[in-house]
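Have a look at this one.
Of the protein chains in this complex, one is absent; all others appear in place.
On to subunit A.
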Amino acid sequence: MDSNLTRRHFMQGAATAAVAAGFAQINPDFLISSARAQSGKPMSFLSAENITGNWDPTAHTTLSQKNIEGFVMGFLTRTPMRLDDPSEVVYELATKIELLTSTRLQISLRDGIKFHDGKPFKAEDVKATFEYGAQPDRPAQWYPGPTETLTIETPDDLTVIVDTSKGGYPAHLFIFLAAFLPIMSAKDIAAGPGGPLSQRLNGTGPFKFVAQRGNDTMLEAFDGYFKGKPGIPGINFSFVADSTTRMLSLLNGQASIVERLEPEQVTSIEGNPAIAINKVVSVENKYLWFRCSKPPFNDPRLRLAAAHAIDRSLILEVLGSAGHKSENFVSPVKFGYVDLENYPAYDPDKCQALLAEAGFPNGKGLPQLEYITSVGFYPKTKEYGEIITAMLTEQGFPVTLTVLEPAAWNERLYHRPGGGPGHMVDCGWSTGSPEPDLVLRTHFHSTSHRITGLEDAEIDASLDKERSAPTLEERGKILKTETMPLIASKMPALSLFTSVMIHAMKKELEGLYIYPDGSMDASRKMA
């Protein structure tokens, strides 16, 4: 052993090493980088949800990544989806969309727009986007039919004609979808799977994708944006899982805007003069999904009985400002919404009558039922899950509530052959378009299964009928008077409420338009 090593030398050396290790990554500015020294920097957005790691817009349905796409990508139109006018359309890459016939839609494009990589935006990009996105192997299945059912013509660089006659569905289905499908570059798409499309975002939107560094997505204002360079110099979009951490970051000035506030957090910062709060009735409804392909909820009478056992006003009380009353399967900001007259209200007598009719008087004879919910992603799921469990139990449903963290819950969420785990599952569904079929057809048509596993020929026929209506007006009428009431009479899922999307932001960002799907228009100049 080296006899020169003494305790004193060791302690001195250890202390020096510790200090050296601590200062190994010192930022020379740290003495002046106080918590509030953030002005003039890019907008920092803290997201509650992580991204997928694949930038191809057709490869995911993840809301946080859709939000990033909202900054970077261009859309033919945007739909503000306000409660007073859910069908409002604002033209962006398109200047006009018109139905030539029931199966032919003509889209006129804006001239002089460029992608972030410099490529001029043309009709070929819309054609390539539609044909690629509609391929049956794309994970995000937003299109009304596969590629072979579409014929896309491009008579010139600024005109696209979508012909759906091969698929037998009307072309007007693309009107609402136009606001939801980010337009990709034909050059990127041509490079094929694993090419630039999956490596980075390249759009025509107000912000340009710069890099992904760990959990931070870095965007910068695009000089060539057709409405002029945004006032915000850039956006750092970061995943921060914990809502308290997000809130602290906003309060100390590190973050510019945070999402998915808990109602209590809203109360605590409402009086803060430096913070603005934005609440918007979202496109997301929260549902109690029934596993319809296995007993006992393969019997619609039992599903209705359960729906009548639940007093949704109590759930809204628990949610406070985070919930909005729902009397339909889609959000009020979606096309075709109407308060359904036959939507099941809290009615214990009806519940008992239906239980008896189904052969389970007072719930006797029912098997043990599992109700699966998550904690940590949606607000108050555990709290109102306990209330629902208590209300169902009160009417005789033997229910056990299983509360899982999001990964385990997500693993049990979807339908599987035989019905999937549990008997009831809590989950929200959010699509940034007024298009109601992104909810209705996705969940209640037999070809989908998704969560409920429902197979019902009558509902299928009604969904096909509303989709095939020759005009939007007729479609709206069928939805309101036939399809939606029919689904309510069979209750494959109980829509509990519509989520209210709550954002908090620095006061100087007040006025930023936040769409009901959580994406935002940061292209405007700041006040």
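One rule holds in what follows: contacts are C-beta pairs under 8 Å (C-beta built on N, C-alpha and C of every residue); 3 or more make two chains touch, one makes a residue touch a chain; residues count from 1.
The definition used in the following text is that contacts and distances are computed from a predicted model.
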{"item": "Candidate names \"Peptide ABC transporter permease\", \"RsbT co-antagonist protein RsbR\", \"Quinol oxidase subunit 3\" or \"YeeE/YedE family protein\"; UniProt protein name, chain not shown", "value": "\"Peptide ABC transporter permease\""}
{"item": "Among A:Asn252, A:Thr267, A:Ser313 or A:Thr481, residue touching the chain not depicted", "value": "A:Asn252"}
{"item": "Omitted-chain contact residue, chosen from A:Leu99, A:Val210 or A:Ala241", "value": "A:Ala241"}
{"item": "For subunit A, residues in touch with the removed chain", "value": "1-2, 5-8, 10-11, 15, 17-19, 21-27, 29-31, 33-36, 49-56, 59-60, 62, 64, 137, 139, 193-195, 197-199, 212-215, 217, 238-242, 244-245, 248-249, 251-255, 404-408, 410-411, 413-414, 416-417, 450"}
